[in-house]
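Removed from the display is one protein chain of the complex; every other protein chain stays in position.
The block that comes next holds chain A.
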Amino acid sequence: MNRNAIEIRGLRKSYGQQTVLGGIDLTVQEGTIYALLGPNGAGKTTLIHILTTLTDADAGTAKVAGYDVATERNGVKRSISLTGQFAAVDEMLTSRENLTMIGRLSGLTATETRARTAELLEIFDLTAAADKRVKTYSGGMRRRLDLAISLVTECPVLFLDEPTTGLDTTSRRALWDIIMQLKSRGITVFLTTQYLEEADQLADMISVISGGKVVATGTAEQLKSRVGGEVIELLDEHDNVVMSIPTSGSLHDVRQTLNGLGEKAAPGTRVTIRKPSMDDVFVTLTTTSTAASAIQTTNEEAAI
């Protein structure tokens, strides 16, 4: 029976008049990767800050690794590691010195620290630059070091706030591999992202957050199926998508949709049918109700 690594009930947070979190409920199973997907300003970082004891919630409860974030901070702190949105590294120090500093602060002995530092430098492909100041590092190297620092002691729950923002594709994939390896070692990873692909690739469970509320939770497949069975896309002669219409996926529905389009389509228009992407999910779930119903209307019109 799996235990829960994170349990959030009715969590609220406002800054003055502005409600940042309007009652969040979430449960994260131990040993899974959980993605919190949402646009800028949705409240993702605030939630991470509350879960990592950096900020107090106004109402509601949150437990991390069985410890209450408000009343058992030290228990939480001993069980977590945070890689924040901005690389929390000391630029004037080398990566070896950064890792050593955190190792010693985490209670490792000098010998243990030395061994762990060497190991992490190797895993994160930083050995060659280990004795250069972090100031001279690229964004990807900084991110890798940041994550390495978070793993000096293997905490059961790892928080990653937008871990791959600003990284190139290669660095992003390298980080994804590392995150998957962490999961295979039993570490629970709670990450936030604005990238749908990232949530799709990594996460066992995804919650879509918008305006401080969880608007949907499920596996990537479940979320995609909420949007519909198949999406019909119309492409112009330059392969640009001119229209994208969700359908139930049944032959009847698809035929009806295409029939309905018949005369409207410009000559040279081509058709593809695909599974809904996380983009469709995201747009459907996070756009305002007007926009959402507009999509619905297109669907109905097309179906007639």
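To be clear about the criterion, a residue touches a chain if its C-beta (ideal position, glycine included) is under 8 Å from a C-beta of that chain, and two chains touch if they have at least 3 such contacts; residues count from 1.
In this section, contacts and distances are computed from a predicted model.
K.L.:
UniProt name of the unshown chain, from "aminomethyltransferase", "Transport permease protein", "Thiosulfate dehydrogenase [quinone] large subunit" or "Phosphoserine phosphatase RsbU"?
P.N.:
The chain we cannot see is recorded in UniProt as "Transport permease protein".
K.L.:
Touching the absent chain in the whole complex: find that residue among A:Thr55, A:Gln201, A:Ser225 or A:Gln256.
P.N.:
From the options A:Thr55, A:Gln201, A:Ser225 or A:Gln256, the contact with the absent chain belongs to A:Thr55.
K.L.:
Tell me which residue among A:Leu37, A:Ala62 or A:Val89 touches the hidden chain in the full complex.
P.N.:
From the options A:Leu37, A:Ala62 or A:Val89, the contact with the absent chain belongs to A:Val89.
K.L.:
Of A:Glu7, A:Glu30 or A:Asp68, which sits in contact with the chain we cannot see?
P.N.:
A:Glu30
K.L.:
What residues on chain A make contact with the chain left out of this view?
P.N.:
30-31, 49, 52-56, 65, 74, 77-82, 84-93, 97, 101-102, 104-108, 133, 149, 153-156, 185-187
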